[in-house]
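Of the protein chains in this complex, all but one are displayed in their positions.
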Amino acid sequence: MSNKRVAFIGLGVMGYPMAGHLQKAGYDVCVYNRTQAKAAAWVEAHGGRRADTPAQACAGAQMAFCCVGNDDDLREVVLGPEGMLAGLEGNTVLVDHTTASAEVARELYAQAAGQGVAFLDAPVSGGQAGAENGVLTVMVGGQTEAFEKARPVIGSFARSVKLMGESGAGQLTKMVNQICIGGLVQALAEGLHFATRAGLDPKAVVEVISKGAAQSWQMENRYESMVDNHFDYGFAVDWMRKDLGIVLDESRRNGAQLPVTALVDQFYADVQEMGGGRWDTSSLYKRFEHKKS
Amino acid sequence: MSNKRVAFIGLGVMGYPMAGHLQKAGYDVCVYNRTQAKAAAWVEAHGGRRADTPAQACAGAQMAFCCVGNDDDLREVVLGPEGMLAGLEGNTVLVDHTTASAEVARELYAQAAGQGVAFLDAPVSGGQAGAENGVLTVMVGGQTEAFEKARPVIGSFARSVKLMGESGAGQLTKMVNQICIGGLVQALAEGLHFATRAGLDPKAVVEVISKGAAQSWQMENRYESMVDNHFDYGFAVDWMRKDLGIVLDESRRNGAQLPVTALVDQFYADVQEMGGGRWDTSSLYKRFEHKKS
Amino acid sequence: MSNKRVAFIGLGVMGYPMAGHLQKAGYDVCVYNRTQAKAAAWVEAHGGRRADTPAQACAGAQMAFCCVGNDDDLREVVLGPEGMLAGLEGNTVLVDHTTASAEVARELYAQAAGQGVAFLDAPVSGGQAGAENGVLTVMVGGQTEAFEKARPVIGSFARSVKLMGESGAGQLTKMVNQICIGGLVQALAEGLHFATRAGLDPKAVVEVISKGAAQSWQMENRYESMVDNHFDYGFAVDWMRKDLGIVLDESRRNGAQLPVTALVDQFYADVQEMGGGRWDTSSLYKRFEHKKS
Partner (left out) sequence: MSNKRVAFIGLGVMGYPMAGHLQKAGYDVCVYNRTQAKAAAWVEAHGGRRADTPAQACAGAQMAFCCVGNDDDLREVVLGPEGMLAGLEGNTVLVDHTTASAEVARELYAQAAGQGVAFLDAPVSGGQAGAENGVLTVMVGGQTEAFEKARPVIGSFARSVKLMGESGAGQLTKMVNQICIGGLVQALAEGLHFATRAGLDPKAVVEVISKGAAQSWQMENRYESMVDNHFDYGFAVDWMRKDLGIVLDESRRNGAQLPVTALVDQFYADVQEMGGGRWDTSSLYKRFEHKKS
């Protein structure tokens, strides 16, 4: 078991470049992906190795990463008969970059601990561009010792890596992130929609108001594609709805009130109905202006 | 009528320092305030002169400013028998810094034009601190020629001065600003509330998520006072409700849909009910946590 | 001035049949309508007389009714140079059936009182069918003595006539009515939309659930046209928005919180945008299903 042997399970739009950064940083990466052609392409592009199952990819690895779709995918890839825990030896670290529930994080943490594997929930923000440029932000839940081991490795593809608390705390932090984005994007969409109806030039408006208390990353980075009616990129509405579903479930447990988040989640249902499941989250704007397109 | 003679009507928390900057910049300022003691204090502090009526303050001025409470105050101070238009000569400029409706702006523009006075609606953002430090952002509606005359004078207390379009466009731009802030602050409040319920350290959470797509001026500048339950400062809820009332009225005319803005306006009604009319707009957070205070 | 002489100003879809019921009940009705052809048609159909101005219609009348569009129409028809108060003698009663603000009611009450005329604000519910069948519900604000005089006359076209309090109380009661309807219709629309998506037969569902705690007049009388996508009748969205605008303005004064009402008002803006200003209020359902029509 070499210090440099790592596994990466799940080569989606995020995992593919993340695994690439690990290989470039000098780790000996063995990948697994459900669609094997993608794994083959990755090996062709980056070197490294690929395996036929998560368990095989993890065999002999000191640290294993995964980044899959949702709670169910995650359970399967970690706990399944050919799953990661079937391949990992004791005294290793399993880092999960999936945005999932805090519940599944704690469940997998307990299962992994049973065989001496330290599980870290480590969802990311920064999107596809952040993954490709290796500048993701990573929010981690789990034990300090495992975090200290994983931090430099995660640093291969992240600009900021932070331990937020015990198991589940990474997921919970990501949820706060999504809550803040939902209402903010809707407010921005309402503002730009109003600007258009008022006969103002949205570009000029943003130039002025982004200097003050209304400023946001979304305003600076999304207003242009919003008013240009261009949404074929970015963070998909389908993923946002999945995340908000996790948020709203968790709020039923912790008693938080999220009225605007709950409402915006319903507006995203409308975007899905319009055929926009793959559009960027900024497409909330299109709900107001779609009759004109 | 000297190029350097200006009038300033309304010495509230914004107008007082704005007029001060004009005097410091070398203009010969004559002020008027309903409560005369404040005008006297201003003269004592800054030099300049004061008058007994808006009309007197404007007599002989090349340019006149006002910054009062709402549409009704504005109509009175401009159109009243002792109002600004009663004092201003032709070929002068009247700059209104009140946040008011686009309707009243257009109405006063027309009235002023009738006697050769160019009216500019010029609401500001940047708050009390921006006024005191002379770094306001000013959004202007009106004619280009008058704007070009006023721009350097406004520059005495502003960092950014921009012509947004014809009469009313300044007010409409300010409305977009308030729309964007309303939903954004509510989303931030929900995020921090959730973080607290989830057992996270809000400060640590903000440190991480403010690096990415959830970032906003409000997050960076308000999260700390929100979680510290400290709201005795900033932009008052009563003023925000006044502004959102103007926004929602205007949306009835231009057909814009503002679901989250309308909802947040109602949440501000709850804050008022809690006794928070003078609290900062970030006090939306307190609605969730007030049982603990 | 005969006990039987009455005036009726405003022969819209409500006023036309209301005035007809008065004439049938034996009153000597003199009508006025802005579009004179309608007044002529009314006289042809019902007998009675018509006048060229509201003032003329009111001359010699013991009691005068009006039913017009909004606050501005009402002020004009009552206070204008040829308005009702210009024609009415002292010791008469002016009954206003317009749905308007409580403010305008109190203003007209005061103006009328100044010349010995008792003003009653008396908005109605029951819709066009209620007006035609003479079974309206009338909510009255004003003084008891005037109410007692007007009650039997109003009884010509109403099933229920009730004094709710001092001037304005009739309008405020009507506002409560509209608040209760807004959220209720939206909830019903969501229920039927969900039923359709769930593959249920909406008719069968309503048959069952209208027996219990979910029952409402709207459910019993509107579900069928909702699922049949038939909205060309009933109480128009444009009128509902006017009423909700009055409600929301009044709530700014009395401090009431109306989150769902404010939200539903925005959804009605969406219906207007879809071209549904003339559709029945139940068309909130169409927002969900319009892509299929």
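Chains here go by letter, A, B and C, matching the order in which they are written, and residues are numbered from 1 within each.
Please note the rule applied: contacts are C-beta pairs under 8 Å (C-beta built on N, C-alpha and C of every residue); 3 or more make two chains touch, one makes a residue touch a chain.
All values reported here derive from a predicted model rather than from experimental measurement.
For the full complex, which residue in C:25, C:79 or C:260 touches the chain that was left out?
Within the whole complex, the residue contacting the unshown chain is C:260.
One chain isn't shown here. Among C:100, C:181, C:237 or C:269, which residue touches it?
C:181
Which positions on subunit A touch the chain that was left off?
For subunit A, the residues touching the absent chain are 241, 245, 248, 251-252, 255-259, 262-263, 265-267, 269-270, 272-273.
What does the interface between subunit C and the hidden chain look like in terms of residue numbers?
102, 125-127, 130, 137, 139, 159-160, 162, 164-165, 169, 172-173, 175-184, 186-188, 190-195, 197-201, 204-205, 207-209, 211-219, 221, 235, 247, 250-251, 254-261, 263-264, 267, 288
Convention: only the chains that are shown with their structure count from here on.
Would you mind checking which chain's mean C-alpha position lies nearest the centre of all protein C-alpha atoms?
Smallest centre-to-centre distance to the global C-alpha mean: chain B.
Which chain pair has the highest count of C-beta pairs that touch?
Maximum number of inter-chain contact pairs occurs for A-B.
Hey, how far is the Cα centre of subunit B from the one of subunit C, in Å?
Computed from C-alpha means, the inter-chain centre distance equals 39 Å.
Could you pull out the residues of subunit C that touch at least 2 other chains?
Those would be 259, 263, 273.
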